[in-house]
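Written below as structure tokens is the structure these notes are about.
Of the protein chains in this complex, all but one are displayed in their positions.
So that you can tell them apart, the chains are marked A, B and C in the order they are listed, and the count of residues begins at 1 in each.
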Amino acid sequence: MPRQQFRFCHRLRVRWAEVDRQDIVFNGHYLTYFDVGMTEYCRAAGIPYPEGFTEAGTDLFAVATRLDYHGSATFDDLLDVCVRIARIGHSSIRFEFEIHRDQAHLVSGELVYVNADPATREAVRVPEFVREAVRRFEGRDPSGRD
Amino acid sequence: MPRQQFRFCHRLRVRWAEVDRQDIVFNGHYLTYFDVGMTEYCRAAGIPYPEGFTEAGTDLFAVATRLDYHGSATFDDLLDVCVRIARIGHSSIRFEFEIHRDQAHLVSGELVYVNADPATREAVRVPEFVREAVRRFEGRDPSGRD
Amino acid sequence: MPRQQFRFCHRLRVRWAEVDRQDIVFNGHYLTYFDVGMTEYCRAAGIPYPEGFTEAGTDLFAVATRLDYHGSATFDDLLDVCVRIARIGHSSIRFEFEIHRDQAHLVSGELVYVNADPATREAVRVPEFVREAVRRFEGRDPSGRD
Partner (left out) sequence: MPRQQFRFCHRLRVRWAEVDRQDIVFNGHYLTYFDVGMTEYCRAAGIPYPEGFTEAGTDLFAVATRLDYHGSATFDDLLDVCVRIARIGHSSIRFEFEIHRDQAHLVSGELVYVNADPATREAVRVPEFVREAVRRFEGRDPSGRD
């Protein structure tokens, strides 16, 4: 998927403590970058995380993730974390991510969340205002079956 | 895949700083747990990481990972990080992981590494002594095509 | 202060993701090690954290810390995190720490917590059962003025 399919990218700089002895970002830290990207995407789309969900009585919980590392980032690199919501199912939201450093495409990935009752962890339908906000922000209908 | 398929598990305790506002381990930290498990697996199998590789002039670089979160761990939990090498290809090694808390199966995942020249990042065949050590430790032949 | 003044040490192994490009543990991670040591000390002393405090309606909040780095730890090192409660004031508890790798004394430090109401953050007197547990565990009276 080419980068232009993303309407939203967030820029961040690699920190010293995120780089390991191989002089590259430790593989787990990209999930922190995804998380930062997801927070900024939600803010931009008008459904600030977590209030946009917790005020409706639910919260998002990660259920699956996948990352492909094509290249590696190192200290002080400026990275573009590109984010989109690819699909909203009954109770799930699937984010897709790409991380780029200038023209170099370093990481691809996705993160699937379930919208659930924080107490019982039971899945709850993603509210209509979230679907509507994403429809407006992405310019397409993200809803579909899980 | 049932837990008994793993010949190796490493026990660790969840740290305070790994638990977030939802009172669960942040999703990215499971990759740190996988990494700790991989290190201990290699030690147990007689190919201590990274010397077992770097002394032969190569090193392992993550190329892909996948995690499925079935449940969530919280502060002070004792977790069993179960690890196996499922497949060794020409230059790749695929680790499989499960994380359990007592009888609760919390996380499944895999992590694929490529054995590469650290300078050029070009893929290099996984050395025979690594294949032999894993064959002995797992009691089966892990080699196959990538 | 020589190591024998500590009645309690907790052993842990340095993780890959904690080591930076200088091939040493990033300075901030020693506070994670202190935190792990504090948790294990409280467990050993019979005042498990945080329940020992939260069940009495208060919690501990860090107010000051100090670290001196005499040497550096690296990947896979086995470290002894030695912990003692040096002083319990009206509402404060001062922990002292030393981190050793075999005979090498790598880090010294302290961490002062205030016992406070989680809602108001107002300081509350450290409960008598905590003082008593520490008195028994340390074999001396830790109470004093802040």
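Convention: contacts are C-beta pairs under 8 Å (C-beta built on N, C-alpha and C of every residue); 3 or more make two chains touch, one makes a residue touch a chain.
All values derive from a computational prediction rather than experimental measurement.
Enquirer: Sort through C:His10, C:His29 or C:Arg131 and give me the one touching the missing partner chain.
Expert: Touching the chain that is not displayed is residue C:His29.
Enquirer: Identify the residue among A:Asp76, A:Glu122 or A:Asp141 that touches the chain left out of the display.
Expert: Checking each option in A:Asp76, A:Glu122 or A:Asp141, the one touching the absent chain turns out to be A:Asp76.
Enquirer: Where the complex has a chain not shown, which of A:Arg15, A:His90 or A:His105 is the residue touching it?
Expert: A:Arg15
Enquirer: What is the set of subunit B residues that contact the non-displayed chain in the whole complex?
Expert: So the residues of subunit B touching the unseen chain are 16-17, 19-21, 23, 26, 28-29, 75.
Enquirer: For subunit C, which positions touch the chain that isn't shown here?
Expert: Spelled out for subunit C, the touching residues are 22, 24, 26-32, 34-35, 59, 61-69, 72, 111, 118.
Enquirer: Over the whole complex, note the residues of subunit A touching the chain we left out.
Expert: Subunit A touches the chain not shown through residues 15-17, 32, 35-36, 39, 76.
Simple rule for what comes next: only the chains that are shown with their structure count from here on.
Enquirer: Which chain is the middle one, judged by CA centres?
Expert: B
Enquirer: So the centre of each chain is just the mean of its C-alpha atoms; given that, what is the distance between subunit A and subunit B in Å?
Expert: Distance between chain centres: 24 Å.
Enquirer: Please work out the Cα centroid separation of subunit A and subunit C, and write it as a whole number of Å.
Expert: Centre separation, subunit A to subunit C: 36 Å.
Enquirer: Would you kindly tell me how far, in whole Å, the mean C-alpha position of subunit C lies from that of subunit B?
Expert: 31
Enquirer: List, in ascending order, every residue of subunit A touching at least 2 other chains.
Expert: Residues 26, 28-29 of subunit A touch two or more partner chains.
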